[in-house]
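Here's a structure for you.
Removed from the display is one protein chain of the complex; every other protein chain stays in position.
Presenting chain A:
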Amino acid sequence: MTVVRSTIPGGVTMEKLTEYKDAASYNNFYEFGTDKADPAQNAHTLKTTPWTVEVEGMVKKPGKIGLEDLVKLSAQEERIYRLRCVEGWSMVVPWVGYSMSHLINRVEPLGSAKFVEFVTLADKATMPYVGSRVLDWPYVEGLRMDEAMHPLTLLTFGMYGEVLPKQNGAPVRLVVPWKYGFKSGKSIVKIRFTDQMPKTAWNKAAANEYGFYSNVNPNVDHPRWSQATERRIGEDGLFAKKRKTLMFNGYEAQVGQLYAGMDLKKNY
């Protein structure tokens, strides 16, 4: 992959990168197990070639796009983002991909499309936890159209200058850096344009804990724990103090206006 460093505002944080081994071994990817170590152990069964992403719903140009074409649709950039998990830990990861907006512009959504739904792979043959009662499969995530069009929203194919490891959502995933990590669906197979707010996996599982927006917000606690602080993985060993969590994960200058006038306590 030829990769250039991103120049968009907020695209490259100068913070210390999380070690690759941590980013590739401490994962939430429930299709491969609920323990953080499970995905790295189990995801080798995932078949990433051939791979197609289906575009459907309220678009002028629906259809199937093969991975080889999707990769070349726009220039790949390196983006170094903070990643804040809803569970209270964070990393700094150098992703490789391009703004989701490039794909959206290409398929020409209709004016009536208000949301984008991302459907991820649910293959019982290769994913041991698909069929378990942990979540309603397939794992579905969604964004409002303006969120999906924001330049920071990254359609992601790689990390640390390499192709995505399977446990990190190969061959193509989303990264939305100002939202809790679970909003960024892994191993995407379908992108659907709709006028209805998508019924997302975690929202369906526990609506009082996981809202549709799920923007990183230190002022709105999870019902079972505080969101005011976070543990940066790999930072200064066991006795390191937790960090203060930043509004919109530190991307307020870039994305704050998307939520102007909205009650973020209600729309959590």
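Here is the rule we use: contacts are C-beta pairs under 8 Å (C-beta built on N, C-alpha and C of every residue); 3 or more make two chains touch, one makes a residue touch a chain; residues count from 1.
In this section, contacts and distances are computed from a predicted model.
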Identity of the absent chain, which is to be given by its UniProt protein name, from "Anti-sigma factor antagonist", "acetyl-CoA carboxytransferase", "Protein-methionine-sulfoxide reductase heme-binding subunit MsrQ" or "Ketosynthase family 3 (KS3) domain-containing protein": "Protein-methionine-sulfoxide reductase heme-binding subunit MsrQ"
Hidden partner chain, touching residue among A:3, A:149, A:163 or A:233: A:233
Selected from A:26, A:51, A:137 or A:160 as touching the chain missing from the view: A:26
Contact residue for the chain not shown (choose from A:15, A:54 or A:209): A:209
Chain not shown, touching residues in chain A: 21-22, 25-26, 30, 34, 36-37, 89, 133-135, 205-206, 209, 224-226, 231, 233-234, 237-239, 241-242
